[in-house]
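The excerpt is restricted to a subset of chains, each kept in its original location.
Residue numbering begins at 1 within each chain, and the chains themselves are lettered A and B in the order written.
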């Protein structure tokens, strides 16, 4: 079907060559499917991860061809996931960590028709610099009130053009792009990764960080609770244990009606409070 | 409230809370006894679980202060 090319395009040849070398330089190869990624997302990531992650954007066929010549266990499984335009990331960090870091580096992007707004999309009041024309109708449809002043369209007050989660129409997307308002938060998610012969799928690469945060809090809290309960004193809990022991002594003194300097008043209040609580439950009797 | 204190005193001593006993306690404090009050109290106490009522008494708790650090 394909015409045999007499000469491989130079760019493709370079990429082929790159893929021959990179896998031996790094422990991890991670794959991102470009169908959900725009090339404009890659630039900030390249900067951010410079020295840690090499990012290569490549067509599936070239990548498959190059990778298939390598003797890396498991690479064929990764190559099988290559579809269309792809991004390959080479790194020595754990692919799960890479995935978490990618999730932390989401960027705001211009919406395209059909995208869902990631935030409440606010159009700020002020001069748009746009000359009046049919666009005024677009503003009106988006619920944005405008006025014309000295030949340009002014927005009279901050307006929400779309709520978080709303689907953005093609028309609104065009309007937002003219105003340079970004409505979509875009993150890159790893599709699969190869590390030390093991291939990880998207699910295995996804870690619920909040769950870990909560687990740390809970684990520490359990340690604290246990140490206080058993009176095992450490620097972290010594104040709490002292407070608890003193508290127990106060509670005991009060419950026993044994007056101490620290608890006299509380004991009287307690006795009186009991009388009040009891009288409050009495029907047809009001103490004088 | 004195009659209620008397009742609590009897309760605490595990003595029967009846009119005679309450009257005795109040009298011992040197005060005159209002028989009607005593009757009313004893009647009203018949339906009440004293132990629960005194456990439900509010306890003076420190207002949660801002954590110091």
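List of remarks:
One rule holds for everything that comes next: a contact is a pair of C-beta atoms (placed from the backbone, for glycine too) under 8 Å apart; a residue touches a chain by one contact, two chains touch by 3 or more.
Because the structure is a prediction, the values reported are computed rather than measured.
Summed over the entire structure file, the copies of each protein chain kind amount to A x1, B x6.
The definition used in the following text is that only the chains that are shown with their structure count from here on.
Chain A and chain B have Cα centroids lying 59 Å from one another. Remark: chain B residues 1-5, 7-8, 37, 40-41, 43-45, 47-48, 50, 53-54, 56-60 touch chain A in the complex. Chain contact summary for the complex, chain A toward chain B: residues 266, 269-285, 287-288.
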